[in-house]
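One structure coming up, written as C-alpha cells, with questions to follow.
Complex shown without one protein chain; remaining protein chains in place.
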Amino acid sequence: MEVFCFFSSEKKVFFFEKKKQKTFVRGVLRGHRGFVVTDIFLAALINGILIGGVYALVALGLTLIYGVLHIVNFAHGSLLMVAMFAAWLLAEKVGLSPYAALPVVAAGMFGVGWGLYRFVIGRVSRGEDRAILLATLGVAVVLDNAFLAMFGGDTRQIETDLTFAMWEVGPLLLSVPKVIAFGASLAIAGLLWAFMALTDTGRAIRAVAKEPEGARLMGIRPDRIFALAYGIGIACLGAAACLLLPSFFVSPHVGNVFVLVAFTIVVLGGMGSFPGAVVGGILIGVTESLGGLFLGESLGPIGISLVFIAVLLLRPTGLFGATR
Amino acid sequence: MKAVALVVLALVPFALPSQSMVNIAMLTAFSAFIGQCWNISGGFGGLTSFGHAVFFGTGAYAVAILQTRYGLNPWLGLPVGFVAGGLVGAAIGAASFRAGLRGSYFALVTLAFAEVFRILSNSLDFTRGGLGINIPLGMGVGNFQFADRRATYAVVLGLLVLATLCAAWLRRSRFGARLAALRENEDAAQALGVDLVRTKTLALALSGGLTALAGVVYTQTYLYIDPTIAFGSERSVEMLLVAMIGGAGTVWGPILGAVALHIVADVSRSFISTPGFAPMLYGVVLLVIIGVLPQGMAGLWERLRRA
Partner (left out) sequence: MSTFTRLTRRGALAGAATLAMPAIGGAQAAPIKIGLIHPVTGALAGAGGRCRMGGQLAIEDINAAGGIKSMGGAKLEALLGDAQGRPEIATQLVDQMAEAGAAGFTGCFASALGLAATQAAAKYNIPFSIDSGIADAITTRGLKNTFRFFPNNSTATADAMAALDALNKAAGSPAKTAVIVHEDSEFGTNSVKLQAAMLPKIGIEVKAMLPHATPTRDFTNIVLRIKAEKPDIVLISNYENEYVLLARTLVQQRVELVSTYSISGGGFNLKFAKEAPTVAENMIDFNHWHNPKDPRSVAFRKRVEAASGFYSWEHPFGYFAVKLLADAWERAGSADKEKAIAALNASTLSDHFMPYGPTKFTDGQNSGSHPVALQIQQGDMKVIWPTAYADAKAVFPRPKA
C-alpha cells in the first residue's frame, strides 16, 4: 500500500506544521514578533469585517425569502451563480463595468426570481412547505446543470482597473472592490429595511409574512406577495453578484461556495432580519478570518459551523430575530 | 399481494446475467436503503434533516479506521458503525431537541453538524486528513469485499429489508405512534405525556445507526473514502430526495422513490451525452414529480387503489 510508505514522513510534516502553527499563534497572542504579527491580527480582523459585508449581501436576499415564505431557499447559490454569469457576460462581451451593470443585473434577477416563483416554484409546490423546499432544490439542479452545459465547468474571471486598486490604511492594504462591496451591502440593507417599513408594498409583505390568512382577508393575495418577495430576494443576489465579481471568480459551482455561509448568517442574525444579516455577516466574516489565523485555514472554517450550531442550540431566534 | 410482488422483484437481480444490471439494482437498493434510513426519522418523525451524511460518513470512517489502523476484520464495521452512528444520532438529537429545534432550524443544525464532521475528518491525522483512506484491495467474503456484484446486492438488499422492517414497526408500534403524534402536534402529544426529547432522540439514533451501515457497505464496495465522499452534502440530498419523492412517512415510499429516481437518472444519462444536460433533465423531472405528486409516489399508489 502506497499510502503507508509515506506514513513516517507524513507524520513529520503534520507535526512540523502544528509546531509552526503553535509558535505563530503564541506570537500573535504575545505580540513578541513585533508589529508584523499584531498587524496580521489587525489586518485579519479588518479583512474579516470586509468579507463579512460581502457575505451579508448574499444573505440579505435569503433572509428576506425566509422571513416571508418561511422556507430555506435551496436555489439561492444557483441563482447567485446565474447573476454572476450575467455580470461576467456583460463585462466580457459588452465591456460594461460590473458596477455600471448592477442596476441591470439586479432588475433582471428580480424578473428571474419573480418568474421562477410565479411559474415554477409556486405552481409546483402549491404553497406547501416541504414541496417548496423540494422545488427550490429541483430549480437548483436544473440551473447548475444548464449553466454547466452552456459555459463548461471552468473558472472565469475579469481583470479591470479596479482589480488591483488598493486602499492604503497605515500598514494595511485594503482591496477597493471589497470596501465598495462592504459599503454597498450596508446601503442595500438600509434600503430593504426602509422599503419594508415605509412603503405600502413593504407593509403588505410583512402582513403576509406574519399572518397569511389575515392578509388574505384584507384583500392581499399571498401568492402574489410571495412571488414579489422572492423576486426582491433574488434581485439582492443580482446586486451581490456585481459587487462580488471584481474580487472573485465565476464558475457553475460558485454558488456552493457561499450558500452554507449564507444559511449560517441568516440563522445567526435571526431569520428575516436585515440588520441581523449585516451583523451576522460581519460576525461570520470575522469568525472565519480569525479562525483561519489561529486554527489554520484548513481547520478554520469549522468556526463558522460551530458558531452556527451554538446559536441554534442556545438562541435559535438568532441575534435579532423575534421570539417564536 | 404488494409484498409478494416486491419480493419477486427484489430476487430478480440474482438471476440477471449481466453484472451491470445487477449493479444498477444494487445502486437502486442502496438508494432505497439510505432513503428508508432518512425516512425513519425524517418521514415518520417529521425530523427533516439536511445532514444525514454525518451518519453515513461516521459509518464509512468507522470501518475504514478499524481496518487500516487496528487491523480488525471489516465485518466488525457493521456493529461498530451501527453503534457509532447511533451515538452520533443520539448526541445530535439530544442537543437539538433539548434546545427545542424543529423544522428548518433542525434541518440547518444537521447540515452544520455534517460540515463540522467533514472539516474535522479533513484536518485530523487520525482520519488521514484530506488524503482520505484507501482500503487495501483483498477480494473475499471473509474480507467483506465482493468481486461479484450479486453478493453486494444481497448485503444491500438485506439492509434494505432491515430498514423497511424498522419502518413497518414504526407504523404499528406504540413508539411509532408517539413519534407520529409529536410530528402532527407537539403540544398535544406532550400534553398526553409523550416525552419529546427521548422519543425524537431515539428515532434519530435509530436512523443514524442504520445510515452508518450504508457508509460501511459503501466503503467496502469502493475501497476509498475521503471527507467529501463521506460527509458531503450530496449524499444528504440524495437520501432526502429519495424519501420525499417516494413519499415521506410511508413504508414503501423510499423504495418507490429510489426506483423512480434511478430510472430517470440512468435513462437520461444513457441517452444524452452533452455535459450537464442529463442532470438538468433529472431536475426537470424532479420538478414535475413534485408538482404532480405532492404526497410522493406512495400517494399515487393510494390514489390508484382508491380509484
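By letter and in written order, the chains are A and B; residue numbering begins at 1 in each of them.
FYI, contacts are C-beta pairs under 8 Å (C-beta built on N, C-alpha and C of every residue); 3 or more make two chains touch, one makes a residue touch a chain.
Computed from a predicted model, the values in this text were never measured in an experiment.
Here the missing chain is touched by one residue of A:100, A:173 or A:187, and it is A:173.
Considering the full assembly, A:156 is the residue among A:156, A:203 or A:224 that touches the omitted chain.
Set against the missing chain, the residues A:97, A:201 or A:256 yield one that touches it, A:256. Of the listed positions A:98, A:301 or A:318, the one in contact with the omitted chain in the full complex is A:301.
The chain not shown here touches chain A at positions 1-3, 6, 9-10, 12-13, 16-17, 20, 24, 33, 36-37, 39-40, 43-44, 47, 51, 145, 148, 152-159, 163-164, 166, 173, 175, 248-249, 251-254, 256-258, 261, 288-289, 292-293, 296-298, 300-301. What chain B contributes to its contact with the hidden chain is residues 18-20, 23-24, 27, 119, 122-123, 129-132, 134, 136-137, 147, 149, 218, 221-224, 226-229, 234, 269-276, 278-279.
Here is the rule we use: only the chains that are shown with their structure count from here on.
Across the interface of their complex, chain A is touched by residues 48, 95-96, 99-101, 104-105, 107-109, 111-113, 115-116, 119-120, 122-123, 125, 128-131, 133-134, 136, 237, 241, 244-245, 248, 274-280, 282-284, 286-287, 290-291, 294 of chain B. Within the complex formed with chain B, the chain A residues making contact are 1-3, 10-11, 14, 66, 70-72, 120, 123-126, 128, 130-131, 133-135, 137-142, 144-150, 152-153, 252, 260, 263-264, 267, 271, 296, 298-299, 301-302, 304-306, 308-309, 312-314, 316.
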